[in-house]
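Inspection log for the structure reproduced underneath, given as structure tokens.
Only one protein chain is missing from this complex, and each of the others stays in its spot.
Let's look at chain A:
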Amino acid sequence: MQPTTHAFPENARKALSDERLQKVLAIAPAGFVNRRKQAADRLPEFEALRDQGRDLKNHVLANLDTYLEAFESKVTGQGGHVHWCRTDQEARDAILGICRKVDAKTVTKGKSMISEEIGINDYLEANGLTPIETDLGEYIIQLRREPPSHIIAPAFHLSKKDVEGTFRQAHTDLPADRVLDEPKVLIAEARQVLRRKFQQADVGITGANIMVAETGSTVIVTNEGNGDLTQILPRVHVVIATIDKVVPTLEDAALVLRLLARSATGQEASAYTTFSTGPRRPGDLDGPEEFHVVLLDNGRSALLGTEFQEVLRCIRCGACMNHCPVYGSVGGHAYGWVYPGPIGSVMQPALLGVKEAGHLPNASTFCGRCEAVCPMRIPLPKMMRHWREKEFEQNLQPAAMRRGLALWGWFARRPALYHAAARMAVRALGALGRGKGRFASLPLAQGWTQHRDMPAPEGRTFQQMWAEKQTVEKTLADKKGKR
């Protein structure tokens, strides 16, 4: 997927004038916010679990090599294969190689953000295979040839009506006069179409919410059951996951699961939580003949030991974007690549470079709502600020802003000059604005005045008035003393 992150302001403007999208955004995030809050309130130890989650992931990141190697040795010991991939290209090639080896034609896919990150669908298609998304939201956006707009609700930006239109266009073998007015009916139709694809598939690709080192298991959570059919029915199961997803034990996996479901959808547990441990064993009733884990780095290890390490604690619940007023204004597509919202504003500069993705960490008011709900307590605003520091160091910020801040900084370091300049500026602005009390437009402040008035200052600075008051009081006191 070609990023358009550099065009964030234009993407945002487009999103803001898209009435259909704005209608969805006016309602949808609030549902997630309320459900998460109720789930958190029902669990007295929720805040303590967040501390444990943070500590667990910090421990894993400090010992990542150990746990990854332990995981690998368990997987291979059970007859599975682990493919270490440094880059997205290596991961694409590894997956294509596995598909080619078994002469696959059709590949079913469970929901996986990493598969979006490496653009596996396009790659498989270009190499003559047919990838089919089986998560309902992913299936819808695959039909529409759109990227996801949310990490757990890929079709977040679409209404029921949009989905109906998409299905009528795609499912031409079904009667044209069928009624498709209810989510239930839409889901049933998708099930019916996808059922056939599940049976045709040679390879099933899923992501992994967690990898467990002590058992060599990978774990997925879904609410549709599509993940299970994707990994059980085909001959080959490929798991694609990044290195930060490993935890030491099953106990630790349980901790992550408790935090994940509540933070993501407000559920106590997802409808399906599936552990995959190696290929089918003799005597097993089902399961794939081959089990592969494609273990991707793609820039993660480079974050270890830096000010961005903590972002690797992310468990991809989406709570940060559900609570973000910027995401809530422009939706996910404006972010221009795979990861939207606050987590995207930290991850995308890491994965795409600060030149391509520099807008994202700037497009934040630092309101802190994301950090307040992050189950892993990732200090997202702090990390966005670190990206701004990188931009500042590399001189990438707009020249006007840089000059303005430099001038202000020069004065602010010189209190006497600062106060004199403040007095003059405030006096001029106050005199101009006192009649109306505000300005409808001001030179050099169009960013402000195009949408709102600029209240006028009172006309004198506090420091000036305070100094005068002190002088008057001192004079009065002196006179009193002389009497």
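Definition applied: contacts are C-beta pairs under 8 Å (C-beta built on N, C-alpha and C of every residue); 3 or more make two chains touch, one makes a residue touch a chain; residues count from 1.
Following the convention adopted for this analysis, contacts and distances are computed from a predicted model.
UniProt records the chain missing from this view under the protein name "(Fe-S)-binding protein", selected from "Cytochrome oxidase subunit III", "Phosphate ABC transporter, ATPase subunit", "(Fe-S)-binding protein" or "Lactose transport system permease protein LacF". Of the listed residues A:2, A:172 or A:450, the one in contact with the hidden chain in the full complex is A:450. Check A:409, A:443 or A:481 against the missing chain and you find that the one touching it is A:409. Of the listed positions A:76, A:130 or A:329, the one in contact with the omitted chain in the full complex is A:329. Take chain A: the residues that touch the chain left off the picture are 9, 12-13, 16, 325-326, 329-330, 362-369, 371-372, 385, 387-393, 397, 401, 405, 408-409, 411-413, 415, 418-419, 422, 425-426, 430, 434-438, 440, 445, 447-448, 450-463, 465-467.
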